[in-house]
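One protein chain is absent from this view; the other protein chains keep their places.
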Amino acid sequence: MSTIKNIGVLTSGGDSPGMNAAIRAVVRASLYHNLKVTGVLRGYEGLIHADFMPMDGKSVANIIQRGGTILKTARSDAFRTKEGRELAHKNLVDSDIDALVVIGGDGTFTGADLFSREFNFPVIGLPGTIDNDLEGTDFTIGYDTAINTVVNAVDKIRDTAESHDRLFIVEVMGRDSGLIALRSGIGVGAEAIMIPEAKIGVEDVVVRLENGRKDKASKIIIVAEGDEAGGAYNVGEALKDRFPSYDIRISVLGHIQRGGKPSCMDRVLASRLGVAAVEGLLAGKTDVMAGQVNREIVFTPFSHAIKHIDAEKITPAWLRLVEILSL
Amino acid sequence: MSTIKNIGVLTSGGDSPGMNAAIRAVVRASLYHNLKVTGVLRGYEGLIHADFMPMDGKSVANIIQRGGTILKTARSDAFRTKEGRELAHKNLVDSDIDALVVIGGDGTFTGADLFSREFNFPVIGLPGTIDNDLEGTDFTIGYDTAINTVVNAVDKIRDTAESHDRLFIVEVMGRDSGLIALRSGIGVGAEAIMIPEAKIGVEDVVVRLENGRKDKASKIIIVAEGDEAGGAYNVGEALKDRFPSYDIRISVLGHIQRGGKPSCMDRVLASRLGVAAVEGLLAGKTDVMAGQVNREIVFTPFSHAIKHIDAEKITPAWLRLVEILSL
Amino acid sequence: MSTIKNIGVLTSGGDSPGMNAAIRAVVRASLYHNLKVTGVLRGYEGLIHADFMPMDGKSVANIIQRGGTILKTARSDAFRTKEGRELAHKNLVDSDIDALVVIGGDGTFTGADLFSREFNFPVIGLPGTIDNDLEGTDFTIGYDTAINTVVNAVDKIRDTAESHDRLFIVEVMGRDSGLIALRSGIGVGAEAIMIPEAKIGVEDVVVRLENGRKDKASKIIIVAEGDEAGGAYNVGEALKDRFPSYDIRISVLGHIQRGGKPSCMDRVLASRLGVAAVEGLLAGKTDVMAGQVNREIVFTPFSHAIKHIDAEKITPAWLRLVEILSL
Partner (left out) sequence: MSTIKNIGVLTSGGDSPGMNAAIRAVVRASLYHNLKVTGVLRGYEGLIHADFMPMDGKSVANIIQRGGTILKTARSDAFRTKEGRELAHKNLVDSDIDALVVIGGDGTFTGADLFSREFNFPVIGLPGTIDNDLEGTDFTIGYDTAINTVVNAVDKIRDTAESHDRLFIVEVMGRDSGLIALRSGIGVGAEAIMIPEAKIGVEDVVVRLENGRKDKASKIIIVAEGDEAGGAYNVGEALKDRFPSYDIRISVLGHIQRGGKPSCMDRVLASRLGVAAVEGLLAGKTDVMAGQVNREIVFTPFSHAIKHIDAEKITPAWLRLVEILSL
């Protein structure tokens, strides 16, 4: 039987929609199992500063639909040092917190991996990032909301593109990953999608535009921020040179992609994984991320979860799909 | 090599968001494979009346984001008769249409199953229904949009419930299936979910309310339209009797659940399955539904797809999740 | 110079989107003028029970975008009695609250009118109701959001109506007033609008449908809940009798119309009126509602504000507009 009596929960790294739903699930699952639960403010910074607050069912009332994170998030330089982590551990022990659920992305898990091994401290991670760039889960919490935000924004851009017969180059988030670009690009019916994994250069886009249907009123090209072609502005310059008659506009969607009410899918995923994290800790698991693969809960070691294998997720079949649909 | 040269596409039964994205994908995949593609209006009624229109890339421009179906849909009594189907077959042959993609739910597939076997006519189905009640696909086209529509509507209801400390009973669609209720109920943080598969009666809800946290400002109960307790109004009456002090309101969400812009997930699913249907026909498949299971395309015989196995999808683990989260 | 040092603020009656924005403005305007400000919970019930809480800038941080009311609302039987109001007055005096801003509709203002005159207590009202049925302001706080909610819901219904060639009868809120029905009906392009002020009966709708364009794929009729024809279900029955070939569906939008994020217009109106209420109290005004007429702030005596003059707002010119647009 588990000796865990008090679970700490924190959010770290870039925020993503659904983090609040995950916090809520961690809190309620802890209560269900008669555990105490403690909120840690501002990610690992809160461990360093013992910024703790006890939580109950009411603490998480009416937050499932809120974007952002009520526990706040921050990056912590101190936690990257041995001294910082020792202080964090001391603070946890002093406050009788015996286990942690950390919600975030690869940076968060790198820290968690180190910490849990250094101090033999039980930690389970939840994949909270819009980028969907973690191994061990089909989708990360926030990804579905982010691609819907992109799709809704580009639908608006399509209205004005259609009215003016314009070509729009839209840059979306995703850091090194093209997964946001890929799905949202299919979702908006993009004429081309430029993602780091696919090595589709400006020349390929030029060919596609030259060979494409001539009666298309508008064209949308989605560019992942991590793409080699260097972002929407560079792509725009290159295309202007090649198609001087085109009316080309650029839009960088920016931080709207991180916020907003989580989609139903993100709320359900966060809820399910939050419960799984608590029950995983009680079952003795540690140093792992709780994810969902093929509708089943799986636990993946942090060291494996943070390997970027997006290039594998972005199969040639997906790229062919984009090509077929853009006819 | 396939002898198919002209694919007909139709939508049938209740409409669902993403049907247009599916039509678009069928059209573009046909063009990609140098096939003709013909739109059939008003489902099987269009086969009876030879209501056909040739389609090209432009026919489906700028529809991926539209709710409803540009091909329209209807129920057809004539197609249920042998004479009707013979006429339909004659009309297809006369117009040189050699294969069909039918987009709809179980009624649609029952007809397609019969038709394809009677006339040895190639037919592939796409799961277009908000109910998610088909076997052979993790999700149907329209389900994700519908649960997001429910979640957004109930979020609004939660605002007013919180302001007044009210209990709301919200009835959602799904016919015999509780799948819309289950996911949207988790998504809105419902205090209880009443679905036909779970045999949760009014008495269970009474117990849950009596044992629940007393400081909850508002309560939301989601009732599936197919629930045995007989709909939101009956549940409301029963609860008013038991909790006379509660301020109870009823809301039947109704047809808003069928419309609206499809979510990104529904657009991507519809796009992928639409291409798969065309390529399935070219590969000689018939009398099957194209679906997505564990991220892979699978083809399931119509006769199997229409078996309702929602009760298996709604596992005890899901019901336990609802209970934990409502603490 | 005013002797007011501590302003109480409450919300009462049915909630409406923008009430939080109004509360925020009252709080910040009070701080700007170096006044204390006290939140009263649950409307007049909070006065009876001395349910008071001091507020500062932080109390209203990040609420401008929230539906509902953080101060909650309730109906109070006690406040309708002389004894109740005496207790309320005593509680206010005991807590050194010298003036009130009450946010609500006609019931709220009827109580405020009585209270301010009985005890010579300074009270200013803000029009917080989705119904827009108050005199002394072009728009009430919440109306614009509500009509947008209706329009977005009926847009979804139009998708499915178009797909099935259906006639939908949609019932919207508004109590005795047809103002929500009128504007939202124009906004959705309704074929007919039935509102209490216009005496458009089922027979008129029948005539309009018989004379209308025959090639219309779908038809939407908006019925105000207060309409004499008795609600959407009665209208539906009558039309089914007259047009047995029509595929008629009913949708009662219900409480989604009260919630949701306020529109920009409602936020700006609430912000402006909230400041005006505080500055009106400081200028010695009382027993009045602060409203906006022709872009100017005006103060209207409660007794006048609650006179229902919707029939005057709904001029023949508006009804003619509906007729022209439905061609």
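For reference, chains read A, B and C in written order, and residue numbers begin at 1 within each chain.
We take it that a contact is a pair of C-beta atoms (placed from the backbone, for glycine too) under 8 Å apart; a residue touches a chain by one contact, two chains touch by 3 or more.
Predicted model, so just to flag it, every value in this text is computed and none were measured.
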| message | Using the touch definition from the header, name the shown chains in contact with the chain that isn't displayed. | response | A, C
| Omitted-chain contact residue, chosen from A:E162, A:D176, A:D204 or A:E237 | A:E162
| If the hidden chain were put back, which of C:M53, C:V93, C:V207 or C:C264 would touch it? | C:C264
| said: In the whole complex, not just what's shown, which of A:P54, A:G230 or A:G254 touches the removed chain? | reply: A:G254
| chain C, residues in touch with the chain not shown (by the definition above) | 24-25, 28-29, 31-32, 57-58, 61-62, 64-65, 138, 144, 147-148, 150-152, 155, 158, 162, 183-184, 186-189, 213, 215-217, 261, 263-265, 267-268, 271-272, 275, 294-295, 321, 324-327
| Contacts of chain A with the missing chain: which residues? | 11, 14-15, 17, 19, 66-69, 72-74, 149, 153, 155-160, 162-165, 168, 217, 249-256, 258-260
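One rule holds in what follows: only the chains that are shown with their structure count from here on.
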| query | Drawing the touching chains as a network, do you get a line, a ring, a star, a complete graph or other? | reply | line
| Measuring from the mean C-alpha position of chain A to the mean C-alpha position of chain C, what distance in angstrom results? | 39
| Taking each chain's centre as the mean of its CA atoms, how far is chain B from chain C in angstrom? | 36
| note | So chain A residues touching two or more other chains come to none
